[in-house]
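Missing here: one protein chain of the complex. Every other protein chain is in place.
And now, subunit A:
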Amino acid sequence: MIESQRHSFHLVDPSPWPISGSLGALATTVGGVMYMHPFQGGATLLSLGIIFILYTMFVWWRDVIRESTLEGHHTKVVQLGPRYGSIPFIVSEVMFLFALFRASSHSSLAPTVEIGGIWPPKGIGVLDPREIPFLNTPILPSSGAAVTWAHHAILAGKEKRAVYALVATVLLALVSTGFQGMEYYQAPSTISDSIYGSTFSLATGFHGFHVIIGTLFSIICGIRQYLGHLTKEHHVGFEAAAWYWHFVDVVRLFLFVSIYWWGGI
């Protein structure tokens, strides 16, 4: 066990999850390409690949929880890995979303003559930013405030309160996602409506996808907190979730200002 090793690092046991994740990624990419070109079986391979990746994530992270919380391998130095590693991951997500924002600016700041040199293009039904978007915009930061509340509760050792705070975080996030779904459903234009639809849908859609991932992460944290996994000194998973959630939050604000508000006038 950990007492028998004379160093504070974690040498992991051999695991099949890296290879299974890679095979899942291979299936997803090949299946995706097959699906988008006229090859038989593309959709099946794509879905199998995605399911495989999701399964790998589940079992890999379950193993991490087992090794850390239940077996005690995550000493202070081991914790630095996931903690500081989450930061480059979030930065990579920022870069991805930055590319989508850039696409939107590229098309909207100097609209081409093919769409009439104006933005939004003629005939595109634009959502009024003062309606659902404006409603959704304070909901996500409130969720961010709730996750901060949860963090303070964890640090203060108030376990039950932390569970309530995480429930509030998740509920607000779900409400926001629900509103966003409603907005998409009754929006006057779609993804296929001109470059406006493409850039709008990609930016808001991928942001929404990240919201869903963040919500899932927060739900898992809530469950773990409920089960007593998180202590006031050791809650790296929760911190990563909170950072990710704040990032999603900030992106939402940029989204509102640049795409909903500025892009619609």
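Everything that follows uses one rule, which is that a residue touches a chain if its C-beta (ideal position, glycine included) is under 8 Å from a C-beta of that chain, and two chains touch if they have at least 3 such contacts; residues count from 1.
Please note the rule applied: contacts and distances are computed from a predicted model.
Colleague: Name the absent chain by its UniProt protein name; which of "DNA replication complex GINS protein PSF3", "Peroxin-7", "Signal recognition particle 9 kDa protein" or "Cytochrome c oxidase subunit" is it?
Modeller: For the chain missing from the view, the UniProt record says "Cytochrome c oxidase subunit".
Colleague: Among A:G41, A:G72 or A:G117, which residue is in contact with the omitted chain in the full complex?
Modeller: Candidates A:G41, A:G72 or A:G117; residue touching the omitted chain: A:G117.
Colleague: Taking the full complex into account, what residues of subunit A touch the chain not shown?
Modeller: Touching the chain left out of view, subunit A contributes residues 113-118, 121-123.
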